[in-house]
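Following this message is one structure expressed as structure tokens.
Note that one protein chain is taken out, while the other chains of the complex remain in position.
Every chain is named by a letter (A, B, C, D and E) in the order it is written, and numbering of its residues begins at 1.
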Amino acid sequence: RELQEFIDQEQAKAKMAATVHELTDTCWKKCVTGSISSKFSRNEVSCLENCVDRFLDTSFYILNEVKQQRNQLH
Amino acid sequence: RELQEFIDQEQAKAKMAATVHELTDTCWKKCVTGSISSKFSRNEVSCLENCVDRFLDTSFYILNEVKQQRNQLH
Amino acid sequence: RELQEFIDQEQAKAKMAATVHELTDTCWKKCVTGSISSKFSRNEVSCLENCVDRFLDTSFYILNEVKQQRNQLH
Amino acid sequence: QIQVELATANAQMLINKMNEHCFEKCVTKPSTSLGSSEQACLSRCTALYAQAFDHISQKYYQRVMKEASSTPEASLEAQRL
Amino acid sequence: QIQVELATANAQMLINKMNEHCFEKCVTKPSTSLGSSEQACLSRCTALYAQAFDHISQKYYQRVMKEASSTPEASLEAQRL
Partner (left out) sequence: QIQVELATANAQMLINKMNEHCFEKCVTKPSTSLGSSEQACLSRCTALYAQAFDHISQKYYQRVMKEASSTPEASLEAQRL
């Protein structure tokens, strides 16, 4: 039982680590659109600052939409 | 034996379900190029209508090409 | 033990085969930007000629960068 | 049991894809909150993506059936895509 | 047995990639049928993709061999990419 808990925890960690890579990929593509200078531009910084939270907001928003549409059917 | 058949069928179903997601991804990228209105434009509808069948036609066409090229070698 | 060696070799082969597919994907996207003629343009040929070696150079360059940054911390 | 898992994985995949494509289309410059026009866009986008998915799903299974009735070999190839 | 499966998976992957890239290049507006100019484009595209694949494959294995003969460590890294 303790072993199972340990495995579950490690799997959850691995999943979150993978999510961070995907989020970085998504936010890099969305926010870093120009050429590469020695530091991020002000727009890029602000975009990267907000990208994770807006992506997760989007995710919760869509989950809610889908649930509501399903409830309307019943 | 019946169990094996059941597993094969479920795997085929899962594969087809995955193909539908990939096709939707491909056709969305090809056909929905503008901003999001409340419904699809006429061009978008016609593109989405035909996208699956032309993608599968392409797939059969390429398989044929590859077979012919292989036959020319023998 | 011999079986293990055989498995390792086959896995290495499969990994390299997968890398060739990824490199072709990457280099096709980078080098074949126009429409499809009956043969590659001169620019496309030169780009494809050099794409693999520059991609691998990039990979070694980045590995080195990361190692140096890590050494600066210790 | 397996069928329930398949259905759940399928719904999860659909939501992930909506998330990816609708975030790309509707949240062009992530700011300090999700604005009302971004939310409206997400609602439209989610509905349209679901519509495209249903339509494409239908077309795909029609084609698989058609190929299966003409040449059994071709249908296998269509499944394997 | 394993080697046969690898070869098949490899061919399947090549065909999937051709499908993806050549559909993208040649079928820009899917219409009610695959036109003759689209078909001609697909034939050219398939041949060019196969050519690029062969060339890149050759370059890659040359490089892996070169790195293996200079530094064993680097070759491992090249394989792991």
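The definition used in the following text is that a residue touches a chain if its C-beta (ideal position, glycine included) is under 8 Å from a C-beta of that chain, and two chains touch if they have at least 3 such contacts.
What you see is a predicted model; the values in this text were computed from it and never measured.
The chain not displayed touches chain C at residues 26-27, 30-31, 43, 46-47, 50-51, 53-55, 57-59, 61-63, 65-66, 69.
Contacts to the hidden chain, counted on chain A, fall at residues 10, 12-21, 23-25, 27-28, 31-32, 35-40, 48-49, 51-53, 56, 59-60, 63.
Going forward, only the chains that are shown with their structure count from here on.
Common partners of chain C and chain E, by the touch rule above, are absent. A count of C-beta contacts for the chain pairs B-D and A-D puts B-D on top. The mean-CA centres of chain A and chain B are about 28 angstrom from one another, to the nearest whole unit. In this assembly, the C-alpha centroid of chain A lies 19 Å from the C-alpha centroid of chain D.
Multi-chain contact residues of chain D (touching two or more other chains) are listed as 22, 26, 80-81.
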